[in-house]
Structure formats: structure tokens, C-alpha cells
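Here is chain A:
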Amino acid sequence: MSDDRFFARARRNGGFVLGAILVAALIAAAALSLVWTPYPPAAIDVPHKLLEPSFAHWLGTDSLGHDVVSQLLAGARISILVGIIAVGIGLVFGVALGLVAASVGGVVEDVIMNLCDFTFAFPALLLAIMLTAVLGAGVVNAILAIGVANVPIFAKVTRALGNGVLARDYAMAARAAGKGPVAIALEHVLPNVAPALIVQATIQFAIAILAEAALSYLGLGAQPPQASWGRMLSDAQQFMFLAPRLAVFPGVAIAMAVLGLNLLGDGLRDLLDPRLRARR
Partner candidate 1 sequence: MLFIRLEMAGASPAMTMDLNWTPTDEMGLYLFQRFILLLATLAFASIVVFGVLEILPGNAAQVMLGASATPETVAALAHKLGLDQGVIVRYAAWIGGVLRGDFGLSYAYDSPIGPLIAERLAVSAPLALLAMLITTAVALAAGVFAAQRRGKSGDVAVMAASQIGLAVPNFWFAILLVLVFAVHWRLAPSGGFPGWEAGLGRALGALILPALALGLVQAAVLTRVTRSALLDVLNEDFIRTARAKGLSRRATLWRHALPNALTPILTIMGLQFANLIAGAIVVEYVFTLPGLGRLVFQSIANRDLLVVEDCVMLLVAIVIGVNFFVDIACAAIDPRLRRRAA
Partner candidate 2 sequence: MLLEVAELSVDLPTSGGVRRIVRSASFALDHGQTLGIVGESGSGKTMTALALMGLLPDGATTSGAILFEGRDLLKLNEAQMRDLRGDRVAMIFQEPMTALNPLHSIGRQIAEPLILHRGLSNAAAHAEAVRLLERVGLPDPVRRARAYPHQLSGGQRQRAMIAMALGCAPRLIIADEPTTALDVTVQAQILDLIADLGAQSDMALILVSHDLAVIAQNCERVLVMYGGMAMESGRTDDVLARPAHPYTKALLQARPRVGARRGERLQAIAGAAPSAGAMPKGCPFAGRCPLTIAACGEALPAPVMLGGDHMARCIRIDAAERAA
């Protein structure tokens, strides 16, 4: 498929376009916050706390006088950071495990896949709770927990599709030509599995953002003065009767980011391979 046709089809896929716009907005917000925010995100200004939205503070200020717009922009950074690292951990270890399982087969495959199934009993949040119980709260532990929970998901996708690739003629031919299993996995399996992995990575990115928000809301993720949408919500909840609007903005930001990534993932799935059907 040529690039031209890809973009032509992409433009006609409404969900994909909306998703791409939302994700672009998320990235733009994070990038902008690196060079400019209306106020320093962490600046405490108690005399100006709980201000209504105004020209000076577009979305008002929170209970400590933080500018909400500045915090929202800076919060995008944490979301993206957690998403990239957690998905990265999942991709690196998951794809490696999946390739090994598909290439080696037999007992090794069974053991790896059974371990993957087993980890579904430990949702990311439970893992994070165990880690924070031991190591203390913090973004690093949250990322670690979310990343570890991603590993079996990528392993399963890689192995399932990898087995399909290995059964095809060109992989057989490569083996008959004396290529080693590592060479076949890297030259034949990986490129064929890549589209599905991209789609899955987009969706896991969304799930990672949700998980980070939940952990930070619970106080197990980002710590003050780090700006995080989840933490903003937990602060806002204490002033729900005084300033209910504070509980709305960060939630909308999370939902838009996640919606954008999900739509982008679904759109990519349609565009890259119509046969990859919804797994969710």
C-alpha cells in the first residue's frame, strides 16, 4: 500500500481523524508546557485560591492557588511519560517473550503462555499496591507496575500472530534455506507482527494513562509538586462543595486523551489490516 492511498483512506475514517486530532492536542499540550505555561504549574498562591475562571486564570485556580490551565498542560507530560515508558517496557519484554514462545514452541511456549495467563490475576493496580507497600509511593513504581502488567499482553499478541507467520510458506522456505530461528524471527515474524503491535501499543497507551491517573488519584503515583491529572482530581474532591468545577476539568482531559488514543488505535487497526478484528 502506497503512502498516498494510506492517507486517502485515513482521511475518510472519521474515528481515526478525530483520534489523531485529540492525540495531537495531547502531545501539543505537553510540548507547550515545556516552554510556556500561563503561570508556573507548581506555584502556590494561597491568596488567590479557588478563583472562578477569569481572564487572568482561564479555568480558575485550585485550593492552593495553582493555575488550573498550567496544571492541566503540565499534567499532559506525566501522562505521556508514563504511557511511553510503560508501553516501552511491555513492548520490549513482551515482544521478546512472544517471539521466543512462537519460535521455540513446545514446553517453552506452554510455560511462557501459562505465565502470561497467570498474570491476569494481578491487575496493574494490585501490582502497584504491592510495589508501593514495599518500595514506597512514586511515579517510578507506578510506571514499573503498569509496564509489568503490559508484558503479557504484548507477549500474547506477538505469539499468536507469530505462530501464524511461521506457518506460512515464506517462513518455511527461509527455514529450509538454513536460516536460524533468530534470523527468521527478526526478518519475517517481527515485520509481519508490527502492525498489530502498533495498534495494541496505542490501546495500552490509553490504558496506561487511565492507570496512572488512578494511581496518582490514590496517592500511589505522582507526588506533589508534580502536576498530574489524577492528583488534581483527588485535591478537587476535597473542595467538591465549594468548587465542583475543579473536579470536571482534569477528568475531561483524561477522557479526551484516552478517547483519542482508543479512536486512533481502532482507526489504525482498520487501516493497517481490516482482518485484525476488535479484541476488546
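Inclusion criterion for the candidates: all candidates are chains of the complex that A comes from, given by their letters.
In the analysis below, a residue touches a chain if its C-beta (ideal position, glycine included) is under 8 Å from a C-beta of that chain, and two chains touch if they have at least 3 such contacts; residues count from 1.
These figures come from a predicted structure and were not determined experimentally.
Q: Check 1 or 2 against chain A and report the one that touches it in the complex.
A: 1
Q: Could you list, by residue number, the parts of chain A that touch candidate 1 in their complex?
A: Interface residues on the chain A side: 113-114, 117-118, 120-126, 129-135, 206, 210, 213-214, 217-218, 230, 233, 236-237, 240-241, 244, 247-248, 250-251, 254-256, 258-259, 262-263, 277-278, 280.
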